[in-house]
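Shown here: the complex without one of its protein chains, the others still in place.
Moving on, here comes subunit A:
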Amino acid sequence: MIETTRVRTVLSMHSKPVLKRHVRLQYDKVRTAWALLSPERVFWPNEVSLDILRLCDGRHSVAQMIVLLGDQYGADEAEIAPDVTGFLQEWSDKFLVTL
C-alpha cells in the first residue's frame, strides 16, 4: 500500500476555484473558439462550461458562482447547483482547477 500525505480536495460552497498554473483558457483566432490548454490535451468547452470557467478566478466562491450563473441563465439556483458543483469537482479531480 502506498502511503501519501496528499489528499483529494473535496469542494465546498466556500471554495474559490481557480484554473491551475498549467492550464490556460484562451481564444483561438484560427478556429474562432475558446480553447482550454492543458498538458497533452486541448479542451473545447461549451457555452455553459465556459461561463463557469471564466468565474474560476480565485475570487468567486462556489456559492457566489451559483448566484451569478442563476441570474445569467434565468435559472433556479437549487436547480443548477448540482451541475456547477459536479463540474467543478470533476475538473478538480482532473487537475484543471484548484478548489
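In this section, a residue touches a chain if its C-beta (ideal position, glycine included) is under 8 Å from a C-beta of that chain, and two chains touch if they have at least 3 such contacts; residues count from 1.
Methods note: contacts and distances are computed from a predicted model.
Missing chain, UniProt protein name: "PqqA peptide cyclase", from among "Chemotaxis protein CheA", "Putrescine ABC transporter permease", "Isoquinoline 1-oxidoreductase subunit alpha" or "PqqA peptide cyclase". Although one chain is not displayed, its contacts with subunit A can still be listed: residues 2, 4, 6-9, 20-22, 24, 26, 28, 30-31, 35, 37-40, 42, 92-95.
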